[in-house]
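With one protein chain withheld, the remaining protein chains of the complex are depicted in position.
By letter and in written order, the chains are A and B; residue numbering begins at 1 in each of them.
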Amino acid sequence: MYETSYTRATSIEEAARLAAEKGEEAKYLSGGMTLLPTMKQRLAAPEMLIDLRHVGELKGITVDGRAIRIGGGMTHAEIAQSDAIKAVCPGFTSLAGLIGDPAVRHMGTIGGSVANFDPAADYPAALLALGGTIHTDKREIAADDFFQGLFETALEEGEIVTAVSFEAPDACAYEKFRNPASRYAMCGVFVAKRAGGVKVGVTGAGSDGAFRWSEGEQALSGNFAPEAVDGLTVPEGNMLSDIHGSSAYRANLVKVVTKRAVKKAQGH
Amino acid sequence: MGVEGIGAKVLRKEDRRFITGRGRYVDDMSVPGMKYAAFVRSPHAHARITGIDKSAAEAMPGVIGVLDGKQLQGDGIGNLICGWAVSSKDGTPMKMGAYPALASEVVRYVGQPLAVVVAETRAQARDAADALAVEYEELPVVTKAVDALKDGAPQLHPEAPGNLIFDWELGDRSATDAAFAKAAHVTKIHIHNNRLVPNPMEPRAALGHYDMAEDHYTCWTTSQNPHVARLVMSAFYNVAPEHKLRVIAPDVGGGFGSKIYIYPEEIVCLWASKRTGVPVKWTSDRTEAFLTDAHGRDHETEVELALDADNKILGLKVETTANLGAYMSLFSSSVPTYLYATLLSGQYDIPAIHANVKAVYTNTVPVDAYRGAGRPEATFVVERTMETAARELGISPAELRRKNFIRSFPHQTPVIMAYDAGDFEACLNAGMEAADVAGFEGRRAEAKSRGKLRGLGMSCYIEACGIAPSKAVGSLGAGVGLWESAEVRVNPVGTIEILTGSHSHGQGHETTFSQLVAERFGLPVDNVQVIHGDTDKVQFGMGTYGSRSGAVGMSAIVKALDKVEAKAKKIAAHVLEADEGDIVIENGEVKVAGTDKKLGWHEVCLGAYTAHNLPDGMEPGLKEGAFYDPTNFTFPAGCYICEVEVDPETGTTEVVQFVAADDFGRVINPMIVEGQVHGGIAQGIGQALLEGTHYDDSGQLITASYMDYAMPRAWDLPMFKVSTTETLCPGNPLGMKGCGEAGAIGSPPAVINAITDAIGNNDLTMPATPEKVWKALNAVE
């Protein structure tokens, strides 16, 4: 790791002010589960780290009827163990319990994951399928607008993800096919069914990060059953290709994993 | 036996320090004034070094010294050696390119060290290493052995035209051709044995300390064989004369072969300590480990098996191309030759075998012995071929094997080895019973009802362990003798220290070796201390690899114990006024058989040291040493049966059952032996399903971290069903064969045979990733 300096913020305002002073040489540190390994590999070298872990305003989960709001500083473990979320949206807590490993879940936060938008991160698939909203210290952004491409989000310099929110659907589930080495999602699919239709968020497979599979959504909106996607083909052109799986293989996974997510959602 | 003697499940004496965090690994060591080294490594797979500018690096904070290959050469540090001479079939010796510890002219793989920075802290050393300005002229790259042999391929070493190190053969080509001419059926397949990265969990480390006042060097290093390290570093690398160099390998966190070799880093740490005047420590990070620890396997093989109309094997032809990487590592030449082709007869009576092996340079990390070393490659060739032949012939794989088993011993194979003992059918029967092979078709049908494809595959392996006797390996080109030594020191109070040249890096020697004393004298294992891994304490030894610590290392202890026992009996007979032949030692007492006359063990020991009442002419003291050189290799063998379920939609393979039925000869501690088998199987399943090593066309290692190199995790593996039968080895006093490598040797073909059975397509290479299985499945549908 290159030299860096560490500052612990205690409020969103303080964090944002520190970031504004330092400019692009500053980075927010939340759980650090992606940032610190990247810095250890000397692939990132922020001059300043602003620790958000002690910012109380980023904590907390509120469930009001079916409206769910999760503070950006909540860890994956805290979300996975939230009985309040589980009661209305078990697919989401189950997703949180599949991120990384137990030690990673104790540190990693939803705000950090959403802001980083790793192409294999799990939450983006869910937030896209749930039609979620990303709250920042400056504004609210719909998930569809927030996630823009590989590691690219709508966040501006210094902007902090303070929370995410969404309405619990009628049924939902997340299915994850892991990369055998990294254990990240090689294809993760979140399906969410509402009266108005079905949404399908896919992570790990797309060459441009998480995306919504619109053909799958149409088919499943007509018939929310695994076989509904049988006749569809996923275009390979938009798929990632690497030593673990070609684009053809990932295209197949999108379909197979979607079917399994639907089956799981039917069980909830 | 006593409760802690041979065959007892004795809990490990060494565990307490490991489970409480008090193990002492090299990176845990520090000495006053110690500073840190970071290596500058080539980012290119093949390049000429055209300039090194040290000024920026030397100006970095905390930097004590920046040293390069020219300085190393100038100080007379010798090039790295290969310790096993192999000649081509035309009689010419192997063609070895120069292998300097720090490259000064050409770099030939990504990660090759060319300079070292010594600084006050690890981070400062790394910062300065990154700041060293090196200019390169890039050269063309080749990473695959078959490509390196082609006309026009990039050339690595002027000493080895065409990148060919040797073109070696074993067996009788004309007899084999004649056998094939009579064949009723010939099975042909292509075998790819994937390159593996050993990955002991403790990364390599070295701490070099030159003591100016004493003109003496100490090296703490992650070594499986510290005495060999000392010998090689003094005799060949001119680091220090042997009597001025102490090598200590303390607790070592796994090796699997990769810590046999003497790497550039420990040589450089010692040299740099003298150069800079401070003790120098280097600890590998995991990426460096991927880039520099010797890799394993990497063979491409064409195999043909000839059978008669009665399904008896007539002959076997094998053509192998072995990738040895950019330089010849210490024992690299022996792995694809004498540790490989000599096992191609497997468990079968094969009248004629011919093997041809080409060893090739490429722009990749050097390849050497990794758990099994040559024997997994041989077993994979033989057992994939047997399974394929059985399928082609439409007979059961078990029956084809049974029909061709060697059944009388000793058995001379056409490829050097003389098997001394074994009962292959016993293992096959035990394995088939444990695996409930009879019930398999029912399980297959049940799996099908759930949409899963179930398959069963077996593998009947044999290996050669001990890597001895010295005379035999010497005649085959080994540069060292491969005996083992031991010393048994009995203290005046009767407690015992065993000094051994074997080295434990997870094998539990402190417990198992102590059990020999418990067996012999009836003393508790807690009264025994096993000392190893320090050249100042143990006079000499050859270390631990090739499953040799039991069959060779423990045999040396047995020989030393024989001498201790004989002297103790003489003393007791003298004191008790009895005949020496009537003295028995048991339960910590030295008795005259058939009488109530006895002495406590401690009384005899104290008597040896007070020397008040010893037989005339006897020297005081009770301490004996022995060097043991076996009469033959040992031949562990067994039957492994793997059952898998393949998910046809994703190609994912789940190992649902894994049975190992092994014959290791005498088992000293069944708990430890089972643990060795579990770990070996995990590595074998890892090779078969998960572990792929990928270079891109420019020679960058794509799989240089756990993000891309798939290590077996708990989730990937089932509970294993393991059992042993005991056919004693006639070649050593305890009848032991060795158990450290069997799991890694026997399991890969069992897994691939099971998957290919499940999917109905025999064309599948390791690692059988979900995508490969999915494609193979789609190819037949």
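Following the convention adopted for this analysis, a residue touches a chain if its C-beta (ideal position, glycine included) is under 8 Å from a C-beta of that chain, and two chains touch if they have at least 3 such contacts.
In this section, contacts and distances are computed from a predicted model.
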Per UniProt record, name of the chain withheld from view ["(2Fe-2S)-binding protein", "2-oxoacid:ferredoxin oxidoreductase subunit beta", "Lipoprotein" or "Carbohydrate ABC transporter permease"]
"(2Fe-2S)-binding protein"
Touching the hidden chain in the complete assembly: which of B:4, B:251 or B:624 does that?
B:251
Answer key for B:393, B:671 or B:702 versus the chain not shown reads B:671
Among A:3, A:24, A:140 or A:242, exactly one should touch the missing chain; which is it?
A:3
Interface with the unshown chain - residue positions in subunit B
11-12, 14-25, 27-28, 122-123, 199-203, 251-254, 256, 285-287, 505-508, 671-672, 674-676, 678-683, 705-707, 711-715, 717, 719-720, 743
If the hidden chain were put back, which residues of subunit A would touch it?
1-6, 8, 29, 32-33, 36-37, 39-41, 49, 51, 53, 77, 100-104, 106-107, 182-183
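The definition used in the following text is that only the chains that are shown with their structure count from here on.
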Report the inter-centroid distance (CA atoms only) between subunit A and subunit B in whole Å.
43
Interfacial residue positions of subunit A with respect to subunit B in the complex
1-3, 41-42, 177, 180-183, 243-246, 249, 252-253, 256
For subunit B, which residues count as touching subunit A in their complex?
123, 127, 130, 287, 649-651, 689-690, 692, 694, 702-703, 706-711, 713, 716, 769-771, 774-775
